[in-house]
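One protein chain omitted, others in place.
The first chain written gets the first letter, and so on, giving A, B and C; residue counts start at 1 in each chain.
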Amino acid sequence: MTPNAPLFPTSASELARSVDTLFFFALAFSLFFAVLIAVLIALLGSKYRRRHPDEVGVAIDDHAPSSKRLELAWTSIPFGLLLILFGWGTWVFFLQMRPPDDAVEYWVTGKQWMWKMQHPDGTREINELHVPLGQAVKLKMISEDVIHDFFVPAFRVHVDVLPSRYTTYWFKADKTGTFHLFCGQYCGVEHAYMVGRIVVMDPKEYEQWLAGVRPGRGPLRTGEELFIANACNTCHRPDSSARAPILNGIFGKSVKMIDGASVVADDGYIRDSILNPQARIVAGYQPIMPTFKGVISEEELLQLVEYVKKLPPPAAGAEGAR
Amino acid sequence: MSTDTSHISSVRTLVAVFLALMVFTALTTAVAYVDLGAGSTAIALAIAFTKASLVVWFFMNVRFNTKLIPVVILGGLFFLLVLFVETFADYGSRGWFGNGR
Amino acid sequence: MAADPHGASPGLAHHFDSYEQQKESATLGMWLFIVQEILFFGGLFFAYALFRWKYPVAFNHGSLHLDVTLGTFNTVVLIASSLTVAMAVRSAQLARPKRLVGFLLGTAVLGSIFLGVKAYEYHHKWVEHLVPGPGFAFEGPGAENARIFFSLYFAMTGLHALHMVVGIAILLFLLKPAWQGRYTPESHNLVEGFGLYWHFVDIIWIFLFPLLYLAGRHHIL
Partner (left out) sequence: MNDSKSATTDPPGYAPVNYLNETWGLKSWLLTLDHKRIGILYLISVSFYFALGGLMAALIRIELATPQGDLVSPDWYNRLFTMHGVMMIFFFLIPAVPGVLGNFLLPLMIGAKDVAFPKVNLASWYLYNIGALFSLWALLHGGVDTGWTFYTPLSTSYSTTHVIAVGLGIFINGFSSILAGVNFMVTIHRMRAPGQGWFRLPLFVWGIYATSLIQVLGTPVLAITILLLAAERLFHIGVFDPRYGGDPVLFQHFFWFYSHPAVYIMILPAMGVISEIVAACARKRIFGYKFVAFASVAIATLGFLVWAHHMFVSGMSVYAGAVFSILTMFVAVPSAVKVFNWTATLYKGSVVWETPMLYALGFIGVFVIGGLTGTMLATMGLDAHIHDTYFLVAHFHYVMVGSAVMGFLGGIHFWWPKITGRLYPRFASKFAAIVVFVGFNVTFFPQFILGYLGMPRRYHTYPPEFQTLNVMSSAGATILGVGYLIPMLYLLWSLKFGPKASANPWGAVGLEWETTSPPPVANFAKSPVVTTEAYDYAARAAREVPVGG
């Protein structure tokens, strides 16, 4: 991060180095063909220079076996190499996109033009994220307005941050230090200022840092408080006069809709059902739930969804999730 | 070709096609009130494609044109199909990856 | 084959060698234009398919707010206008200028009836606050996403109606030369081209009618 002129970016995760390896393969492949063509043009272009004004070239028969072999070679060899590039690249991409099971979830909300971060314990930061070294970190991200993009060059991954839909970014930092965070998707006037820092700290230092900043959950209400404040509990609890689907243990289950379709209750489904309850009605219920669009913020929604996800499954005998 | 009337549709053909289109219109309207689940849309589309083919083949005289014209039409439909299939490939498989969303 | 470019071949442009070449060029050109129209409307059809798949309740209930009787009536009117256009092209091929003008006028009348009914329906939707925009209000199941259904309804039928307005304008432009007998069996590409265009507009409606008006009829929700 010194203002000299590096030619290659630092890497701060194992996956970043996998990307670099892939890049060097692609680079070698590209250099080979670029140099090959340049050399051939220079050699052939000078060897077969026109000697006298009326000279014409010697036509080569396209149908000669040698010509056909040549065409076959320069069609199939690049194609084979490209398939390797595809396979390898797709494998790396799947690793980049799928967080490991032991990843700790942090939350990121993007808005014009800042990043709002939240730690698992509720600690909040703006444009900065402190994370412990060696811990897989999974960011659940959403935007409050336009499309943004979370980009940390040291981790070699971009992921768009969309309005109304959660996307996931993950990394496992293996180098302490401060790394650039950029908004990688053009997002309006101050796009270039929507930048920040990822600070990777030794786990002990991270604990000290957490203890040093305002502890606990900050001014934001917890999911449980929101669940009660918004009167979700009056319909959606096993002990309420069940006019609505019971949410306990619903997360990850398949839910049957009134039109016969089934939907897996994931984060996005829970979020959509809070904001847009009429879009898809669970079989057996009336469309009576009001929308909470504009009533709760994206950050509160993250809390609320988290709370619903962790509701314990109902005791035996109670009517469960459909 | 001015004196050659073999490339001109007869009134009888045109009126017959018109009547067929009327029958299909009645059919598609009637069938819409029967609950066939997902089949409803399929039948509605099948009838619409049949009607469109009648118009193309008889009213638009494609039966008298060179082979190039059907190729042009099917080519256009192919690229429309590409738009549908590939974009639905995205929407249809979005939930599959299960990376926590 | 080679035609005299200096007037002995009326209606043959100087850069064509024969009427046949001229006619085949016009036909191919018109079909290529129709193919681009297919992709133009295709974007809307895709949006329709996607959102109907995502929000079936909104689409079914939105569809119930459209008037099937008027929709069916308009379908009949438009298909009838396709018949009159086909007859008009036939008249041009047989060098019957008066019948050509008659069928063209009949097409214009039928097209205008269609547009009149469409205008009545639009007005009705306006009164019912079903036009997307600041005044949009939809009550009942699917209310959250009904806006998308009505947006697509207006986009698809609106662009369709616009195509009809353009078609009628072209038709009126054809009337005078048709009356004067300028469209000969050898050279009536404008009539043919207009016919292809009008039939294409008809085909679009053949798809719009079931997709928009009939989508949710069988659902008793």
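One rule holds for everything that comes next: a residue touches a chain if its C-beta (ideal position, glycine included) is under 8 Å from a C-beta of that chain, and two chains touch if they have at least 3 such contacts.
What you are looking at is a predicted structure, and each value in this text was computed from that prediction instead of being measured.
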Chains in view that touch the one left out, judged over the entire complex: A, B, C
Among A:Val146, A:Leu210, A:Val263 or A:Ala283, the residue in touch with the chain that has been omitted: A:Val146
Selected from A:Glu14, A:Glu55, A:Glu128 or A:Asp202 as touching the chain missing from the view: A:Glu55
Positions on subunit A where the hidden chain makes contact: 1-9, 18-19, 22-23, 26, 29-30, 33-34, 37-38, 40-41, 44-46, 48-60, 62, 67, 70-71, 74-75, 78-79, 82-83, 85-86, 88-97, 112, 145-147, 149, 151, 153-154, 156-160, 162-165, 167, 180, 182-193, 276, 279, 293
Where the missing chain touches subunit C, by residue: 13-15, 21, 24-25, 28-29, 32-33, 35-44, 47, 50-51, 54-55, 58, 132-133, 144-145, 147-148, 151-152, 154-155, 159
Interface residues of subunit B (partner: the chain not displayed): 68, 75-76, 79, 82-83, 86-87, 89-94, 96-97
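Criterion: only the chains that are shown with their structure count from here on.
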Graph class of chain-chain contacts, one of line, ring, star, complete, other: complete
Reference subunit B; chain at largest CA-centroid distance: A
Pair joined by the larger number of C-beta contacts - A-C, B-C: B-C
Mean-CA-position distance for subunit B and subunit A (Å): 40
Distance from the mean Cα position of subunit C to that of subunit B, given in whole angstrom: 15
Multi-chain contact residues (two or more partners), subunit B: none
Touch list for subunit A against partner subunit C, complex: 258-259, 261, 276-281, 287, 291
Residue ranges of subunit C touching subunit A (in the complex, touch as defined): 54-58, 141-145, 221
For the subunit C and subunit B complex, residues of the former touching the latter: 19-20, 24, 27-28, 31-32, 34-36, 38-39, 42-43, 45-46, 49-50, 53-54, 68, 72, 75-76, 79-80, 82-83, 85-87, 89-90, 93-94, 184-186, 195-196, 199-200, 202-203, 206-207, 209-211, 214-215, 217-220
